[in-house]
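Note that one protein chain of the assembly has been removed; the remaining protein chains are unaltered in position.
Moving on to chain A:
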Amino acid sequence: FTGAGGGNDIQWCFSQVKGAVDDDVAEADIISTVEFNHSGELLATGDKGGRVVIFQQEQENKTQSHSRGEYNVYSTFQSHEPEFDYLKSLEIEEKINKIRWLPQKNAAQFLLSTNDKTIKLWKISERDKRPEGYNLKEEDGRYRDPTTVTTLRVPVFRPMDLMVEASPRRIFANAHTYHINSISINSDYETYLSADDLRINLWHLEITDRSFNIVDIKPANMEELTEVITAAEFHPNSCSTFVYSSSKGTIRLCDMRASALCDRHSKLFEEPEDPSNRSFFSEIISSISDVKFSHSGRYMMTRDYLSVKIWDLNMENRPVETYQVHEYLRSKLCSLYENDCIFDKFECCWNGLDRQVHIVMTGSYNNFFRMFDRNTKRDITLEASRENNKPRTVLKPRKVCASGKRKKDEISVDSLDFNKKILHTAWHPKENIIAVATTNNLYIFQDKMN
């Protein structure tokens, strides 16, 4: 990996782990999304129980130059509650599918969090002062007897212990018949899109009672349905451009200026199938689980079951780079279909804004996660496990043995734990700090600083 100093690989060290230690995982604690805010100071996680936990990075201590600030809990709140859809007699899960931060405009922080049906705008604000010295009230709030008031005074603000409050400022509900899989804030910072299996809606952050439908792929006859929307994202710079991916491995780029309903794409990105790799499962493994634009907006990255692909927006017929995440699973697809693992939705992410570094990261099974260096074409497999939790010790690369004789320290495919999956990873926007979510724990790794 090319580090900022040039020529040095990034060496990842364990920094922190958050979450319960015991192996018995409470379902509500399963982490379902991880996201840094725009400055990287805050790190939010959402879980299956509908809670959002925000961690804040400590300010760097000048004396402790060998490590960056630690992340500590800043705020915890219940974002979504389970609901019951009486019309269909079905529960609506409170699981947080996605969190997206708004860029900071004032002292408060804002984020959007969504479950399957409802998006909420949360305001997270700090309170570290409170007014004291009221004339008519005691300090504990009881009213004073007016006859005892003999002088007047002006209440003043006095410092208090920091309190972080989260309050829902907007609730964007009742616009999605199907399950919301993505939200993406536009570069105008005024609008955002939300995508479900068949439709994409455009919202204004201030307006909750209506949204515009900009993509609708629902067929007139549901029996003809063969393809669904799996992810969508706005272009980072062009506020009229967005992409959405499908379960058939295609990505469509749409321009909202072309028409009100963007059912006709401006560009269609699709790689022709490799005939030598055809199987019963070709379609399922081609389904795209995540799409992310690069910071420049010139490239986009997609994740399907076995690979990560980088696309140049100017070239529709094939990706410019393809990285195999766990090719050794190709011969196990039947079992993975049977145990449903083939439907796991892995996310992917780009590294932060360090111009020297061009790395993409994604998760795998057995609590492994993978990084691909686009410059050197080298890749590395690392493990998120409490066994490696000595700070400042460089993580040891892992290797999976696909077939044949297993070397020492290698793990054979058959001993992989498919219940330990890393679906969500995030990279600090500015520094080489990464957050990796296992089932119910959040690991933070950083590069070894000299």
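By our rule, a contact is a pair of C-beta atoms (placed from the backbone, for glycine too) under 8 Å apart; a residue touches a chain by one contact, two chains touch by 3 or more; residues count from 1.
One rule holds for everything that comes next: contacts and distances are computed from a predicted model.
Hidden from the displayed complex is a chain whose UniProt protein name, among "SRTD2 protein", "Septin", "Transporter" or "AP-2 complex subunit alpha", is "SRTD2 protein". Residue A:332 is the one among A:267, A:332 or A:448 that touches the chain not shown. Among A:29, A:70, A:126 or A:227, the one in contact with the hidden chain is A:227. In the complete assembly, the contact with the undisplayed chain comes from A:279, out of A:78, A:259, A:279 or A:356. Although one chain is not drawn, its touching partners on chain A can still be listed: residues 85, 88-93, 116, 178-179, 197-198, 221-228, 230, 247, 273, 278-280, 282-284, 287, 331-332, 334-335, 337-338, 340, 343, 402-403, 413-414.
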